[in-house]
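With one protein chain held back, the other chains of the complex are shown just where they sit.
Our next item is subunit A:
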């Protein structure tokens, strides 16, 4: 896969935008998924994941083709997600699309900081519950948990993506796991 990607990157550097579309095609699911798990909202995830690809395109000349492209791409994406989470206005969702059309239900629209009454949480579908609990995690734990458990990435790669020492990644995974354990204690 990386050989193919590096070939496409060379074509992009020569000015071929179509080659970049092929790169997007290859990585769209991975990046979108991480953004969705981080942000908990489909529209935001699409926006941020697309923005991440645009930044990758603009900065493609800085990518070292000896490294793994997905690591670099994930780094751009997770940084944008973390920025978005920190800047998020609490009322973002309320004026946006709460009416819940297009197959979205209200749980996929919940802002990270929002707490739901317990009886509502108990009635959630499993998939919504997972997303809900993830979105309640502090963002520094959320990123490592998503990358480790949802993307199944090795700790070493997570440390490269988030540009933090391996020890820090481990500590955060431990704390994230403990936080989730407490959140799930009523299950």
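The rule we apply is simple: a contact is a pair of C-beta atoms (placed from the backbone, for glycine too) under 8 Å apart; a residue touches a chain by one contact, two chains touch by 3 or more; residues count from 1.
Methods note: contacts and distances are computed from a predicted model.
Peer 1: Would you kindly match the missing chain to its UniProt protein name, picking from "Anti-sigma-W factor RsiW", "2-oxoglutarate ferredoxin oxidoreductase subunit beta", "ATP-binding cassette domain-containing protein" or "Phosphate transport system permease protein PstA"?
Peer 2: In UniProt, the chain that is not shown appears as "Anti-sigma-W factor RsiW".
Peer 1: Give the residue, chosen from A:41, A:78 or A:131, that touches the chain omitted from the document.
Peer 2: If we include the chain that is not displayed, A:131 is the one touching it.
Peer 1: Looking at the whole complex, which of A:75, A:140 or A:170 touches the chain that is not displayed?
Peer 2: Touching the chain that is not displayed is residue A:170.
Peer 1: Extract the touching residues of subunit A with respect to the undisplayed chain.
Peer 2: 14-15, 17, 20-21, 24-25, 28-29, 31-33, 36-37, 42, 46, 49-51, 53-54, 57-58, 126-127, 130-131, 133-134, 145, 149-150, 155, 170, 173-174, 177-178, 180-181, 184-185, 187
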